[in-house]
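All protein chains of the complex are present and in place, except for one that has been dropped.
After this line comes chain A, so read on.
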Amino acid sequence: MSKPDSRAEKAARIAHLLETEGDAVAENTRGFNFARYDATEDLDDYEALKREARAIKEDAIERLPELLDDLRGAVEYRGGHLYVAEDAADANAYVSEVVDGANVVKSKSMTTEELELNEALEADGAHVTETDLGEWVLQLADEAPSHIVGPAIHKSREGIADLFAETFDLGDDERPETAEELTRFARERLLAEIREADVGVTGANFLTADSGSMALVTSEGNARKTVVVPDTHVAVAGVEKVVPTVEDLAPFVELIGRSGTGQDVTSYVSLFTPPTPSPPVDFDDADTPMAEPGTAAGDGASEPHPDREFHLVLVDNGRLAMREDEDLKETLYCIRCGACSNSCGNFQSVGGHAFGGETYSGGIATGWEAGVEGLDTAAEFNDLCTGCTRCVPACPVEIDIPWINTVVRDRVNRGADPGTFDPLVEGLTPDDEPAGLDPAKRLFGNFETLARLGSATAPLSNWGATLGPVRAAMDRWLGVARERELPAFERETLVDWFESRGGPRVSEGMARREAVLYPDVYTNHVAVDRGRAAVRTLEALGVRVTVPASAAVGSGRAPLSQGMIETARGKAERCVDALLPAVDAGRDVVVIEPSDLAAFDREYDRLVRDDDAERLAANSYEVLEYVFGLLENGADPGGLTAGDGEAVAYHAHCQQRTLGLEGHTVAVLDRLGYDVTTSETECCGMAGSFGYKSEYYALSMDVGEPLVEQFGDAGRVLASGTSCGEQLDALLGEPAEHPVEAVAPE
């Protein structure tokens, strides 16, 4: 059974967030993301640094119990206390006992948000003040963070000015307006709180097991004041934050600021080994020197100050179980930099109040929320990951975030209520998924079946699909947005066309290379033109092309995007069986649809036998990548259509960019004399079936807005992916062509 009401509610909620928070989120996340590109470009060997960081986290999570023992030894040796809390209630009870109703100042800590520590302390009579400016704004506004690094990025400067004026009842003449004035106002108010504080609570970005130190990555300096002023320091962190040694911090110090906000390093990376030697700053005894008079820099620099007390509270709350979960385990490598959020097309539009759970937001949030809060919480926003993979190269510890989202989606599907069986959809699309699976997911996951039916009954099927009552029913029962134009199926598929014209035209003896053109479902049934163009292009470059009917099977990418992993596995196995014999016969596999190539390249090693996946990936090429290779190796471009200086706007598919293949298309177009402008946006917003779903249609169009801004006046627009083409059609009113259609012989 469908859930039209919840779809409408979801659409309304997203529309509200787009309206109220979208602009601020878009400006900030895109700013961070562009800065990330610049900042990581400066690194000598960014990829090696990421590999090193990942290896450290892999090792640390593997050896976690042993490292926790070492850390406990180091902390207790200095007179500190270490407590491992099983869950939120356990952690809050421990901290409440230490705080004992006193004045608390806090620096930003997502882990304490997860625990709802402030509420627990306040219920116990404590006065709690957040000192990170963003967190303080949220505390005053009684809102939750919308981003793990910039908790208040959804707030505008004007909104903050209004909030301060209202909260502190400020007259017009005392009202701070500029960012500078607002910062100064906050600093002074917060300093007053810090002076009165009895306990400072911080998080920890990293903990080093060898020394008992903690790294705090900040820019404002509030964490330092939180640690140094009160005599009692409580640090709260997830158990996963431990790394073996101080030296292991090096790659993270270089990566974390660059990945998160595009700064090469934040103003302060504090490496506290508490209890620290710093004398507390006792404002109740403000006229007595803080330190023993006559002391100099470096005196007692390794001795804990005798008045200081330190408690390290390490929180399990589901993490140790995640460590045992092969798919969720990678989440524990996360260093909470926020790069996945900043690089995410959907997050850039709607922010963490839609794309997040009870605490964590953005791409990696699915893993955190599934592990910490449970599947139900993760399910609420998991669909907002379109699987575009733009977060994959952004992640400094190489977490395959889309895969975690796919796994959680699969688990959500399987947890669905089996009582909601819908015979209509079940009959149309038999698959290996549970009965209660959302019908829209089942429809898009089985696009292959639909396409085969569509071609067989075209043009009748296309005519039927345009009828008002049919669209209304599709919207109501399947959640297919009425605004979207549906794909028109061709009666003659690419495979049929290729056979009817008599098979390969380049003889075996004359062939430069032999290739199988993979007839993906869309090219075979809908975008047959681009398939024909690809055949003509490759033949013009001397390639003996075949389009075997046996290979006209779905890659599994469509069901994978719906979290239907078992269905995807079945399709992947069939696809491998169809394509590997060609590879074994020495032929290359040429792929038009980037998402299918991405499936071969990134996902098949999780679906089929490793060596099969490797062989297929190693011999598969994106069509323009293949053309590029042929031209580089001496093929004569004379038979192709030259650009003669024509201006074209080109949008590469997101997965193609992740695979590093955008440049090949641009180079081929350049070489043929086209004047190419490339799109600057991370993702067009369609990302496969996502933009077809009625609850996400408006968001999908909003994500595409920068493309309209950039390409609105372009005469000719090229796009590599099916979904990008459809989205550009909807955004610009003109269908985009595949680049191979531009370069194919007349």
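Of note:
Quick note on the criterion: a residue touches a chain if its C-beta (ideal position, glycine included) is under 8 Å from a C-beta of that chain, and two chains touch if they have at least 3 such contacts; residues count from 1.
Throughout what follows, contacts and distances are computed from a predicted model.
A chain of the complex is left out here; the name its UniProt entry carries, from "Sulfurtransferase TusA family protein", "2-oxoglutarate synthase subunit KorA", "Pyruvate:ferredoxin oxidoreductase, beta subunit" or "Lactate utilization protein C", is "Lactate utilization protein C". Within the complete assembly, A:225 is the residue of A:36, A:106, A:225 or A:513 that touches the hidden chain.
Among A:19, A:142, A:287 or A:326, only A:287 touches the chain that is left out of the view.
Note on the undisplayed chain: of the listed residues A:96, A:205, A:232 or A:276, the one touching it is A:276. Contact with the undisplayed chain is limited, among A:208, A:259, A:406 or A:493, to A:208. Against the chain not displayed here, chain A makes contact via residues 28, 78, 131-134, 137, 150, 152, 155-158, 160, 179-180, 182-183, 186-187, 190-191, 195, 208, 210-211, 213, 219-222, 224-225, 228-229, 245-247, 249-250, 253-254, 261, 264-274, 276-279, 281-283, 285-305.
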